[in-house]
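This is the structure I have questions about; it appears just below.
Complex shown without one protein chain; remaining protein chains in place.
Read from first to last, the chains carry the letters A, B and C; within each, the first residue is number 1.
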Amino acid sequence: MDDLKIGVYVCNCGTNIAHVIDAESVRAYAATLPGVKIARSYRYMCSNPGQEMIVEDIRSQGLNRVVVAACSPRMHEKTFRNACRSAGLNPYLCDMANIREQCSWVHSDSVAATEKAMALTRAAVLRVACQEPLAGLTAEMCPTTLVLGGGIAGLTAALELAEGGFPVVIVERADKLGGNLTRVDLTAPHFDSARDLVRERIAHVRSNPNITVMLHSELRRLSGFVGNFTGEITTNGGKPTHVKLGNVVVATGYKEFDAGRVTHFGYGKLPNVITSFDFERMLRAGRIETRDGRLPQYAAIIHCVGSRSEEFHGYCSRVCCMTALKYANELKSAIPTCYVSDLYIDMHAFGKGCEDFYKRSSEVKTMFLMYGKGDHPVIRRAGSGDDCDMLIEVEERLSGEHIEIPADLVILLVGMEARKDATDVARLVNISQDKSGWFIESHPKLDPVATTTDGVYIVGTCASPKDIPDTVAQARAAAARILAKIAKGKIEIDGVFAEVREEQCSGCRMCNELCPYSAIEFDADKRRSHVIPAACKACGACVAACPSAAIKGRHFTDTQIFAQIEGVLL
Amino acid sequence: MSYEPKLVGFLCNWCSYTGADLAGTSRIQYPPNIRIIRVMCSARIDPSFVLQSLGKGADGVLICGCHPGDCHYSEGNYKAMRRYPLLKRLLDAYGIEPERVRLAWVSASVGQRFADVVADMTERLRALGPCRVKTALQTDQIER
Amino acid sequence: MRVGVFLGNSLDGSGIDLDSVAKYAQNLPSVEYVRVLGTKPKLDPTTLAWEIRQQRLDRIVLAGDSPGRFKPAFSRALASAGSNPDEVQLASFREHGVGTGREALERAKAIVACGVHAVPFTLVAEPQSAAVNQATLVIGAGIAGIQAALEIADAGKKVYLVERSATIGGHMAMFDKTFPTLDCSACILTPKMVAVGDHDMIELLTLSEVTEISGAPGAFRAKVLKHARRVEIDNCIACNLCTEICPISTLSEFDSNLTHRKAIYIPFPQAVPNVYVVDPDTCTWTLTDGKKCGACLKKCPKDCIKLDEKDEVVELEVGNIVLATGYELFDAKKVEGYGYGKHHNVLTSLEFERMTNAAGPTGGKIVLKTPKLNKRTKVEEWVAQPNGPAPRSVAIIHCVGSRDAKYNPYCSRVCCMYSLKFAHLVREKLPEATCHEFYIDMRAFGKGYEEFMERIKAEGTRVVRGRTASVCEANGQMVVRGEDILQDKVVEFPVDMVILAVGVIPAPGTQELAAKLGLPRDPDGWFAELNYNGEPTQTQRGGIFVAGMCQGPKDIPDTVAQASAVAAGVLRSISSGHNAEDLSKLGLSEIEARANKLEATLSFAE
Partner (left out) sequence: MPTRVNPKLVTELERYGAEDVQKCYHCGNCSAVCVHSDALYSFPRKSMRLLQMGLERRILTSLDPWLCYYCGQCSTQCPRGAEPGATMMSLRRWLTGRYDFTGISRLFYRSWKAELLAIVLLGLATAAGFLAWGFAHGDFAAYDGPNAFLSSSDIHIFDWAMAAVLTALLLINTIRMWWFTLGSDKQLRVPLRTYLRKLLLLPTHFFSQRRYALCEKKRPWVIHLALMLSYMTMMVLVMGFVRLLQSGPEIEWAVHGFGYAASFGLLVGIAWFVRARIKQAEPHVQHSHESDWIFLVLLLLVTATGVTQHILHRAGEPLAANVTYVVHLSLVVPMLVLEVPFSKWSHMAYRPLAMYLSEVRREAIARREAAAPAKANLVPRAA
């Protein structure tokens, strides 16, 4: 190690440290430690004058290490690193001893506290001696974004990025854009036209030069890391094209629940039991009729088909309640004489304007019937004497009566479920799925659109059931993250990440599986593993687990920690 | 001077270290016997750190991490949870009382919990007396 | 192509004179037939079919406040008249923001013109762009404002973050746990607050309010009144000595008036800026213009208390404005039946939130309020003390002031979930206490919410369907009277503590701010978004965005998503150099011309 010139600065923090710890004796003790060139004590190290003192000492005394014994590094580590950087010293050659939150504020016995402060300062001095200058890495940030899925979520995210001036590639499995929204006529709660919304988005996408649309296409492979992905895309199963990408937005949407799986509804056996998407087709065609062409005098709508149930899906599919109210109004508009009944468990009218929509729906005389979660309403063919095709038998909870409901047409509000191919997509872009198959976000509140893999975002219903406004908001949220990264031009990778010393690596590949961010790749020909700096989050799990201690945790190496252990126990 | 046990604490930056800081901001007092070393995640704590601490004269070692499910790196604490029983068996083999080493989940939002853990550990170590294997465990110094 | 235009209001009308729009539609190209249906018309598809067949119409344009409600009738009429049922175009005044006043009629006509040409209005009404100032003004520093500010600043763009109170963090800083993951609110919020605090691209203006806004989208000028903090932000190191010496104590707003704070105080330990503030309304020095007290001046080791500091006005030039003003709790006193304010142990949700917070007044212990003599005022106050008695039974009442025509007709969306969280906290901290919840619809709709609800029920919380009607006092306990609908009987429960899941209303000052910005608000008082489905975070006026609760009640995950979406809109306008101009600037004739041209290009079969 070059000749050490360590500067130690003991902060009084006004009286917060000084009222328990004798700062002067800590300073005097620090001056005696090996390698310490200068030791000062000052009232407020974090204030501007305090930092000026450090910069001045580095320049005049040629200090090559700095230790600040003050508050918690979580408060001012960044401040003192910036001070060192502005003085020309590599910021990773600075270390802090926490003698306020973890010493003066929590111990009243000043002798013990001062002795502990000395120990913590000694540990920092020994640690900083082993610290090496680290340079952050920068990687190029390819501005192109891959959008998987051409539904409303994918279109919105693509438009947001393209109108910001950056190239986007949309890969859509089907042969046209629009996704599930093209199967819907009007939207709840204001009966706005879903068709106009999709047509406007598609028109904008088509007319935007920055967007390349690849229909009938699939992503075969994705390699590299954030800012430097390479995507292999095949169209019509043909020769794959390779595209350089910076980020990936997964907007693969949802599949509706197969109503046939619920035996007691008799979907598939009873002709006039249809799903919500069948009904949307009838609305578009202007023909709401039973299978044999008659206008239904009685219609029934059943909520939570496949949702909120132990047998199928435990979650609530969030959009069906408002869809049911929409259908009740649409039925009454198309067939004014039709009597509509609505079987629900809880009426989830939580959205903006939805409670008012629920209240207005009572003006169309819908008969709302509440059944218990877990109950099985049974649909059976009516007898010849009845004036309707089918009868729905259920235990109605608000009246406590066991009733049967006449129905010529029954609309099943099928819930949302993860697409069958979601598992392939998850493996491709290296994200994980929850027990129901929805993709998992890195944190529902901190980071609702990011995933554990940097540069891969999940938006819309592929993450969990949601309505159009929430889908559009999430699509734009992902775009915001990507715009922010592209605006910075390059990816700054913090200097702190793991590094494999190839000469010691035995190629056992234990670390490859271990890393939650799959940031360690195996180099087949060299038979060695190596860490991808950008993907590594520096948690150090691999460093501790490596059987041949071949992985070095930069800025948290074993040597540095051993030095600290020695420092605190001397 | 009566026997004062020396306790080394390895705290993960995102939850337990922040919890210890919160104990500070809320001025919750606890015994000064603990000396805290910060690591980024409880998964980083190599069993050799514990042995080295005991070898260098520590009477007890505290390993802290986030509550399962709260880990900033999503699964780091599960790794620490797996290594801990093996380490305890190793200590047993060395004839070191397993109670000298303890694993505790400390969340970033409750300072009191960290203080209680430290106080409890200090009392237990005071009862156990000094750790006799200070020299016996001198592990060879290999360049790491 | 023979087009028929039908004008009718399906709700209570949008204040537009349908006849003048009808007259305008009369002479649009290929419009052969116009009829005004009036308000809430009774439409019979068979007579409509006859009318369509008789007029030989191929395309129908439905115009009005919410014409979608008539569409099924016309689709069926078209089908039975042998025309193409897809040829129904909606011209919704409500969806495309037709307000009131002179240009409203212009906008209505423009919407009808687009309908006639079968071109989506949003495709045509593309306002021109204007140069964009790269700086952004974010009003309100709750989780929404913080998230938007961080995302914009992380892209290297300047942000002015204006917050009315002394610290950022908003209501989220008061919470202990958040649903459904029960992770601690501080673990999520404080890192973001610290990031805002020392972000070099964010200029934080606390204790500040926007007083005036002028200019056009892309080049707004905002006047901000910075109230005096009376403590120098750069020098104060939050050492708490001034608070110890200050003689004045008053109720702490941050702790929902459960405990006291001094005249010079810090709202909570992790406040950002981590600096103390003097409350001018209770500080003796400020009230007596410096004649009395000033004890803190002498005590401050850094001499950074300046009690004579004056308010100042700051001028800001910004390109975009983000509204994140959040919400306020509905005043529970208005519902006399529950006796909030009369019975001491009827708490609002925020009071209970503070009580369960580990850093709160009782250190997280759930206790009954007990009388305590206030030494200074000699008045007996009911205060929550750490050593107070724990309640043996708790009742949580949903929909207080929400879903109620007499107060707020809308659903406040978050109360069901936080009530479940409260029930969990009660069961966890007081295992032997019983907990009842009175609800109408248990709305657990989000990701992981349903499982959370099932877990809470499994823990033993008695969930009763039926909203409580009254809470009255009887021998020291409170009797909650309601109807248990599933058991079909009226019941009365004696409980020790009642928690009111109080609904939310727009933050104070929303009305004035909306007036200053010229922004419409929806009937419930929240800011109105540009388009319910397509543009949930933009507003009528270009360059002004809304995020979080101020646009309508929503929980933290949805708020964070909207805040990021707003950041996208801002970054897009900055990086593309143009900003959505004011929609109303577009002339009617220009829209007609564009619609006509676009009709040809748009392939209809899509």
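Note that contacts are C-beta pairs under 8 Å (C-beta built on N, C-alpha and C of every residue); 3 or more make two chains touch, one makes a residue touch a chain.
Here the structure is a predicted model, which means the values were calculated and not measured.
For the omitted chain, the shown partners it touches in the full complex are A, C. Only one of C:19, C:312 or C:492 touches the chain withheld from this view, namely C:492. Screening A:112, A:215, A:403 or A:549 for touch with the missing chain picks out A:403.
When you scan C:379, C:405, C:458 or C:600 for touch with the missing chain, the hit is C:405.
Residue-level contact of chain C with the missing chain is found at 337, 399, 403-406, 440-441, 465-470, 474, 479, 481-485, 487-493. Although one chain is not displayed, its contacts with chain A can still be listed: residues 298, 339, 341, 347, 358-359, 362-363, 365-370, 393, 396, 398-399, 401-406.
The rule is simple: only the chains that are shown with their structure count from here on.
Judged by the touch criterion defined above, the protein chains are all mutually in contact, each touching every other. Set against one another, A-C and B-C show the most C-beta pairs in contact at A-C.
Chain A and chain B have CA centres that are 32 Å apart. Inter-chain centre distance (chain A to chain C, centres taken as mean C-alpha positions): 23 Å. Between the CA-based centres of chain B and chain C the separation comes to 45 Å, rounded to the whole angstrom.
Along chain A, residues 74 each make contact with two or more other chains. Chain B has residues 18, 25 in contact with two or more other chains. On the chain A side of its complex with chain B, the touching residues are 72-74, 98, 100-103, 105-109, 112-113, 115-116, 119-120, 123, 442, 452, 496, 514, 516-517, 537-541, 543-545, 549, 552-553, 556-559, 561-562, 564-566, 568-569. On chain B, the positions that touch chain A within their shared complex are 6, 8, 13, 17-18, 20-21, 23-25, 27-32, 35-41, 43-46, 48-49, 52-53, 56-58, 72-76, 79, 83, 115, 142-144.
If you check the complex, the residues on chain C that touch chain A are 11, 42-45, 66-73, 75-80, 85-86, 89-90, 92, 94-95, 120-123, 143, 151-152, 154-157, 178, 181, 188, 192, 194, 198, 234-235, 237, 239, 241, 301-302, 403, 409-411, 413, 441-451, 454, 465, 485-486, 488, 522-523, 526, 531-537, 551-553, 556-558, 560-569, 571-572, 575-576, 598, 602, 606.
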